[in-house]
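Take a look at this one; I'll ask things after.
The complex appears here without one of its protein chains, the remainder shown in place.
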Amino acid sequence: MSENKALLSIENVETYYGNIRALSGVTVHADAGEIVTLIGANGAGKSTLMMTIFGMPRARTGRIMFDGKDITHLPTHEIARLRIAQSPEGRRIFPRMTVQENLQMGASLDKLEFFDEDVRKVFDLFPRLKERINQRGGTLSGGEQQMLAIGRALMARPRLLLLDEPSLGLAPLIIKHIFEAIKELNKTTGLTVFLVEQNAFGALKLADRGYVMVNGIVTMSGASKDLLANPEVRAAYLEGGRH
Amino acid sequence: MVSEVQKNNSAILRVERLSMKFGGLIAINDLNFEAKRGAITALIGPNGAGKTTVFNCITGFYKPTEGMLTMTRQNGEEYLLERMADFVITKKAKVARTFQNIRLFSGLTVLENLLVAQHNPLMLSSGYTILGLLGFPTYKKAAADAIEKARFWLEKINLVDRADDPAGDLPYGAQRRLEIARAMCTEPELLCLDEPAAGLNARESAELNKLLLDIRDETGTSILLIEHDMSVVMEISDHVVVLEYGTKISDGTPDTVKNDPKVIAAYLGVEDEEIVEMLEHAEAAGVDDITAAVDLMSTEAIQELEETHPDAPVASLVATGPARPIRPAVAKKQSVAKVAKATKVSEDAAPAKAVPVKAPPAKSPSAKAPAATKVSVAKPVAEKPTVTGASAVAKKSAPKSAPAKAAAPQIKAGATANALAAPREGKADRLIDIKGIGPVNERKLNEHGIFHFDQIASWKKADIIAAEAYLAFDGRIAREDWIGQAKALVKASQKKPAPKKSGGAK
Partner (left out) sequence: MADVQTSKAESTIAKAIKEGLFAAALALGLFLLIVGFRTDQNIRNELVLNQRWGLLAIFVLVAGFGRFFLTAYVTPWNAARAAKKRTAVAKEAKEQSSFRKSFPKIGLAILFIYPFLVISILAAYNGSMMGGLQGSLKYVDNFGIQILIYVMLAWGLNIVIGLAGLLDLGYVAFYAVGAYSYALLSTHFGLSFWLLLPMAGIFAALWGIVLGFPVLRLRGDYLAIVTLAFGEIIRLVLINWTVVTKGTFGISGIAKATLFGIPFTPGPGGFANLLGLPNSGVYYKIFLYYLILFLALLTAWVTIRLRRMPIGRAWEALREDEIACRSLGINTTTTKLTAFATGAMFGGFAGSFFAARQGFVSPESFVFLESAIILAIVVLGGMGSLVGIAIAAAVMIGGTELLRELEFLKLVFGNDFTPELYRMLLFGLAMIVVMVWKPRGFVGNREPSAFLHKRKMISSEFTKEGHG
């Protein structure tokens, strides 16, 4: 791996909830323009890693570098200002704000001139949101809220997009659109994507590289197609699912 | 439409003429379906189609604007759910539910969660607390029984070891299982599960399937299920109801629903992932020949093809023979998806051999390849394995898919005057650049032979009406000025000869 190219590099990070260690010595990196996925069972610590990048909770040991800058101890809002955007676990949209206002909240403050264009892009991706533009976030259906969370993250014009289970609760057709859109954004704008997914098959198909996490430890990593072919990975995460 | 739902004792729940409006928003519109006793009924549909709203009406969290929800219990008692308060529905009508965003009592232990679910019987045995407070033995016994029952379900969901941990501490998948067990502790006759497999990985959803089948077979509980994970829906449900925009668009066994073109268009997309995979590979590599895509597939995928279908070796898929010359490039997934879909339509609608070959030969290979792949990967069509040899496959596929191609424009595209059978130069414009057209509508337009901006730009009034009819829009085309937008885009594309393509070959 080339150290210089890495946009995000997480080195030897350990995170605790109280006295329980959630991540132990995790080392993961994402190069600029890459789609990287993290797969693993529920409770393995994938979402914790996502949140640790944002300093909630903070890494107790180790280092998180973004674009050559140490962000391990940066306040969360300052991390977000580096144009790292997240569509978090549990959606966390603003329930009493309208769809439009939610998207406004996500917009990056120093790039406001692109606001209309970005909103249009989000609506192209999710026409459903356009139909609900003046509805409150909390009144959307679960899947629509998921779309909104992803849309809000995209509004920040991120350099690094963290997606925590974007496919959760979405119709198969929409999942396909989202994955296509991620791929397209990645290709056209060079967006770096860090993706956590339960749908390991889809995620590995989409990503360039993948990591496998078990109980807070990264046990395997490699090119997606190698992981897809790996019998262990297949047995643990792919079988029993859709083919 | 009431007659559609017949009075039937085998139905545990009858939903008749159900409508739900929130202000001006119609969430459910005149919905009829029924759930059979002892069966698993799945409710699927695009996001925002109103599935959870149906659940909320059934479980009393919403009062429907109109309609009747009849629950028939095992003992013959009938309850009109729309007239009952939510907690009474669980208590008396014996309907239990889970929630899309898990609602466990996170600060109570796993065991306590299951005990809270047995509140009503325990309340009775504790003499509404008074006897229990005084330490009467009836309550002690009931409390011990309740714990035993909780233990039974904990064993079922494999959480006995964690019985004394707070529910909020469990991993996501375990929380989902616990929520189901908690609902089962109310001894329901109808169990409503809202996306039980969301956030579960392949293995966990397989376990969930087992649990749900167990519940159905051992306790006789009927299950109503909202789910997007097709591996769950198709594997365990006995009956599937599909909603879109609050109305039912399909209803039947998993197999019929899976192949219903309406469902595919609105919800499933191209049902067979492998085709999409293949096409993506083709695009990624910039290869505009679909058959070449097969070459690009990973070796194990090919192996898989060969294993599942030894009679149709991959070679046969690739070797399409002379029938393949000037076929249009596969530039866009949507257009290809359309082809694949059209193929399916033909399979359903037209008898394969009876239709004469009249489609332009150009299209046949592209249509053929997905058809063949689909057959080999998903579920073999009965006649397929009997055919052997590369050329046989090719020949057989050609006539089969050809009418499909022809059928699509003829049946549907008759709607607008300037429909094309195929995009010019094999490349469709990026119709979603027009505000108001999303991927779904783009696909619909493609199906009706609309591929280019200039086609839309030249629409007349009649065309608009026709297009709005098949897009199921009222006045949106005019309101959003598609034609104006299209004209602008035509101009723009004339300036820039090579516009950016979606996911285009690079």
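We call the chains A and B, going by the order they appear; numbering starts again at 1 in every chain.
FYI, a contact is a pair of C-beta atoms (placed from the backbone, for glycine too) under 8 Å apart; a residue touches a chain by one contact, two chains touch by 3 or more.
Predicted, not measured: the structure shown is a model, and the values here were computed from it.
Touch with the chain omitted from the figure is made, among B:Leu115, B:Ala419 or B:Ala486, by B:Leu115. Contact with the chain that does not appear here is found for just one residue of B:Glu66, B:Asp165, B:Asp454 or B:Glu468, B:Asp165. Only one of the listed residues, B:Ile26, B:Met123, B:Leu213 or B:Leu420, touches the absent chain: B:Met123.
Here one chain is not drawn; of B:Asn32, B:Thr59 or B:Ser231, the residue touching it is B:Thr59.
Annotation for chain B: contacts to the undisplayed chain at residues 59, 61, 86-91, 96-97, 99, 103-109, 111-112, 115-120, 122-123, 126, 129, 132-133, 139, 143, 147, 150-151, 154, 160, 163-169, 182-183, 186.
Assume only the chains that are shown with their structure count from here on.
Averaged Cα coordinates give chain A a centre that lies 24 Å from the centre of chain B. Interface residues of chain B, counted against chain A in their complex, comprise 22, 25, 44-53, 100-101, 170-174, 195, 198-206, 228-231, 266-269, 273-274, 276-277, 280, 298, 300, 304, 333, 377, 432-433, 435-441, 500, 502-503, 506. Across the complex, chain A meets chain B through its residues 39, 41-43, 90, 120, 123-124, 126-128, 130, 132, 135, 139-144, 146-147, 165, 168-177, 180, 183-184, 187-188, 198-201, 205, 225, 228-229, 236-243.
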